[in-house]
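The complex is shown incomplete by one protein chain, all other protein chains being positioned as in the whole.
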Amino acid sequence: MERLKAIIVKEAWALLRDPRARITLFVPPLVQLLLFSFAATLEVKNADVGFLDLSGGVQSVEILRRLDASNNFDEVRRLRSYEELKSAIDRQEIIAAIVFDQQFDRSVLSSDPATLGVILDGRRINAAQIVSRYISEVASSVGMEATSARTMHQPSIARSWFNPNLDFIWFNIPALACIIVSVSALSITAQSVARERELGTFDQLMVSPLRVHEILIGKIIPPFLVAVLAGMVFVVAAPIYGVPFTGSILLFVLGLSFYALALGGFGMFVSSLSTTQQQAFLGSFVLTVPIVLLSGFAAPIANMPEWLQPLTYIIPARYFLEMSLGIFLKDMPLSDVLGLLWPLVLLAIATLGASAWLFRARME
Amino acid sequence: MGETVASIRDLTMRFGGAEDDALKGIDLAVETGQITGLVGPDGAGKTTLIRILANLLPPTEGSVVVLGGEPGTNRFDLGYMPQRFGLYEDLSVIENLTLYARMRGLPQSEWDAAFTRLLDFTDLARFKSRLGGKLSGGMKQKLGLACALVRTPKLLLLDEPSVGVDPVSRRELWAMVEQLVDEGIGVLWSTAYLDEAEQCEVVYLLNKGELLFAGNPSNLTDEVAGRVAVVTGFEGRRRELLTRMLDRDDVIDGTLQGRSIRLLFDRPAANDAVVLDLDDGSQVEPARPRFEDGFINRLGGGPDGTSELARRYRMIDGGDGCAIEAKGLTKRFGDFTAADNMDFAIPYGKIYGLLGPNGAGKSTTFKMLCGLLTPTEGSGAVAGHDLRTAGPEARRSLGYMAQKFSLYGDLSVRQNLNFFAGAYGLSRGEARNAIDSTIEVFDLGGDLNRSAGEMPLGYKQRLSLACAVMHQPPVLFLDEPTSGVDPVARREFWTHINGLVEKGATVLVTTHFMEEAEYCDDISLIYRSQLIAQGTPDELKRRAQVVAPRLQAPTMEDAFIALVEDRDAAVEKAA
Partner (left out) sequence: MKEQTEASVPPPQTKRIVDREKFDVRRLSAMSRKEVLQVSRDPSTYIIAFVLPLILLLLFGYGLNLDTGTTRIGLVVQDDSEAAQSLAAAYHNSDWFEVEQARSVAEIEDDLVSGDIFAMVVIPQGFGEGVLRGNAPPIQIVTDGSQPNNATFATGYAEGLRANWAAGRGLEAGQPDGGNVRVATRYWFNPELKSRYSLVIGSIAIVMVIIGTLQTSLVIAREWERGTMEAMMATPMLMSEFLISKIVPYFVLSLISIALCTVLAVTVFGVPFRGSILALFVISCAFLLPALGLGLLISAVTKNQFVASQAGLLSGFLPTLLLSGFLYEISSMPLPIQAITYVIPARYLVPSLQTVFMAGDVWSLFLPNIAALVGFGVLLLFLTFRVNRRSLM
């Protein structure tokens, strides 16, 4: 017990006293929190669009007025010719151009179908699709009002549970809790053994009566605590961003703990494999990128190709992302949390076991 | 007298943020045709001075003239070898040479001649295409020198070229540089080895940024003429006697030399066994003073003989068993046998030395015995615990001090002490007592909250020892424990070790300092993965005289080199 306590205390101090470790501890998470939470939005706001109005009527003006009024669009710019349209799109000055043909005004009022041409920049395909939808919505509502068309079928009522206004920050905060914890936990644990190897203190550790599992536990607990603390920061920060926390804090801490352990296991594995800090850095980088990209944070796992999806089963972030979103926004019950928890437990056991074995094997 | 190739007048160097000047009012001149020595304890300012001459640091005040101009004006005629040799580890020997040849603007037509000469000179021709990182310490050092010499310089600056290098390589290096000096270049050689300093024509002695002495080493040695004596023929334990002698007021320094004791007095030596309160059979004879005596004298003498650490240490009663035992220890890495069939048994209360050139296999043997490497064959035991079957018990009964400072530099002194107390499983009360006592013994009270990494080397080494013995182990493993520290700190270190051994502790030590080898009760000489000689220091010296009859009163270093050369000759004959 004394031995275990000694190494835990030592690792904790090593983390807090080394100015370089402090950098990894605080700066990247803060920068990510600030940048990510605001920058990472897949909504489209303030898009610039152009229009080429050959109709000279009122209906086109009404559509443009509504577009201009929406905060989805910033500038709605008049284009004088097809050439100007082409060059504006080519140069990415506008993401979309709306073309009203000569008959547009007349057609809207008559029963002939009126066609609105929208040309979009396929280079930014995601934003272009969203812009296209905004334009369609505006155009059809103007069309309906103009003809005061009666309809047998009302459009469906769309509602979103858990996030009624589909506010992006409601997604970002729980998701960032997952991503930032993974980046910190990995980079801290990845350095721990590698640094001792490079500085020569690892031998000192190995000739002491400390057993491998004691070293392992001692090394994993401080980054574990840092990760759990970092995760909890998001729970505390949620109200500041106006994000609700509907679930049980206890469940969140439970999930977070096993997530941190699994990540620590991966980091420790990389660290035991590396002889220098540079290798450890590269290793944790090579690992962090897929963990972030395949977690479902940037794009849903269901959209990935069949052959890639099984790979996500060994990505701890996959399970915790779902848990974090669920507990923050959906008041996820224990039974669902447990279903996501056991893979994390397995991953933690597997990676920590492998690191313990590598510890000794790499001594020779 | 040669031509002056570098001169410094009234040089002061101050680093921003530092309280004290790194160098204060230094005057120095380097002339061709001789080796100028730059000596001083760690942190004295030697490296700073050399870097100023190499135009790597701008001096704060004072005038510096190098090769007839300001530093940096004539870099073609300057050869510089930094502490870590400046080699690219992922380039081969010949690629490193080629790079430096180009960088120094050596015409391509002269390359072949220069490379052949240097490879021949350094005996590296066989390893031309080996990568720099795969060379042994001695070979790296020679390659570093070759790179500095690729275009024959007029001024050669060598920053501690012999740190961590075995005596054979050290001698070869010295011979190489002497040859260069004869060709008319000026050399500034910085070193912590005082026997090297003694051979220089001119020596500058630095301490804490100040010049303590400048001139021919014999001038310094003369200051202690008639104050050195050697005691031989005494009965009883030599360590105990040394302690008693050092505790005398008139003795300022003392060292063991096999079965004799060498003493430095603060007044003309009392050449009388009665005055020194020695037993009847003892003889006291005057001895020739060495540069080191003068150095210690200038620094105000060495420590007293009684070790407070040892006084508080528990008595270790190991009985008749062996403290450390190696039975046929063998380690192979692939095809390469790093240590072959090592056999020795060390009783309690002894100091046992493992000596050998770099890469000979002594580190491998050492590491197998403290459990860092698993032997391929054979077995080892520490304090009766087999390393294979009772690893944790064996590790609990040993204290370990690594070659370079390997405590946690980012942690404070107190945090380091706390950690090691805990790591060795001391209970809370035991830990508190052990730490308090350690702080007192090593006088660490003022520095408890400083980061260990910021301490001067001497303090680091004290702290390393403190951490290694906090759990009062019966066995101590010391891997080149005093590498790079100044002689005074080294004396203090050995005072503690001697005291601990008197209490029954056992010490296994590897070292390149032959003076430290003299402290050993028994020595194993390891060469080319094999144990080639075993015995007390005096026995080894006698053996050396047998194989090399030309030796008279050989030093430990002479013995070492003779035995290694004899082995080489035997192998050659067999082949």
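Letters A and B mark the chains as written, and numbering starts fresh at 1 in each.
Everything that follows uses one rule, which is that a contact is a pair of C-beta atoms (placed from the backbone, for glycine too) under 8 Å apart; a residue touches a chain by one contact, two chains touch by 3 or more.
Just so it is clear, the structure is predicted and the values come from calculations on it, not from any experiment.
Here one chain is not drawn; of A:Gly218, A:Gly267 or A:Gly326, the residue touching it is A:Gly326.
Here one chain is not drawn; of B:Asp27, B:Glu89, B:Glu377 or B:Asp568, the residue touching it is B:Glu89. Interface note for the absent chain: among A:Pro239, A:Gly339 or A:Gly353, the touching residue is A:Gly339. Residue B:Arg104 is the one among B:Lys24, B:Arg104 or B:Lys142 that touches the chain not shown.
Within chain A, the residues in touch with the undisplayed chain are 20, 23-24, 27-28, 31-32, 35-36, 38-48, 74, 87, 89-92, 107-108, 111-130, 132-133, 135-136, 139-147, 149-168, 170-171, 174, 191, 277-279, 281-282, 285-286, 289-290, 293-294, 298-300, 302-305, 308, 322, 325-326, 328-333, 336, 339. The missing chain lies against chain B, touching residues 14-18, 22, 42-43, 45, 47-48, 51, 54-60, 71-73, 75-76, 78, 80-91, 95, 98-100, 102-105, 131, 147, 157, 405, 453-454, 456-457.
The working rule: only the chains that are shown with their structure count from here on.
Centre-to-centre separation of chain A and chain B, using mean CA positions: 56 Å. Residues of chain A that touch chain B in their complex: 2-3, 5-7, 9-10, 13-14, 17-18, 21, 199-201, 203-211, 363-364. Note for the complex: chain B touches chain A at residues 333, 367, 370-374, 392-393, 395-396, 398, 400, 402-412, 415, 418-428, 431, 451, 477.
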